[in-house]
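Questions regarding the structure given below will be posed in turn.
A single protein chain has been omitted; all remaining protein chains appear in their positions.
This part shows subunit A:
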Amino acid sequence: MKRLRSLFQRDNAASADVARERLMVMISQDRLQRNQPDFLPRLQKELIEVILRYTKSSQEDIQISYHSLPQQAQLELNVTWPSRS
């Protein structure tokens, strides 16, 4: 019975799974943001400006990630740019 119904309701069949996946992504982002200091967006913006001033990186070459550890906070910065230029 259930299977018969789900044959006709293909689109709906796994919508709960879709909801769950979307939620997990959203919530992990929310939780990261929640623990960030308020100045982080400004710091990130300024860091990017400075790096772009000195290197031939593009925005996508700069990765800044913030980690909140129990005892300390950590900012991880990864920049790549073409060498010999």
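What we mean here is this: a residue touches a chain if its C-beta (ideal position, glycine included) is under 8 Å from a C-beta of that chain, and two chains touch if they have at least 3 such contacts; residues count from 1.
Heads up, the rule we're going with is that contacts and distances are computed from a predicted model.
J.: Consult the UniProt record of the chain that does not appear here and report its protein name from "Septum site-determining protein MinD", "1,2-phenylacetyl-CoA epoxidase subunit B", "Xanthine dehydrogenase family protein subunit M" or "Sarcosine oxidase subunit beta".
T.: Missing chain, per its UniProt entry: "Septum site-determining protein MinD".
J.: Would you write out the residues of subunit A that touch the absent chain, in ascending order?
T.: Residues 2, 5-6, 9, 12-17, 19-20, 22-24, 26-27, 30-31, 34 of subunit A touch the chain absent from view.
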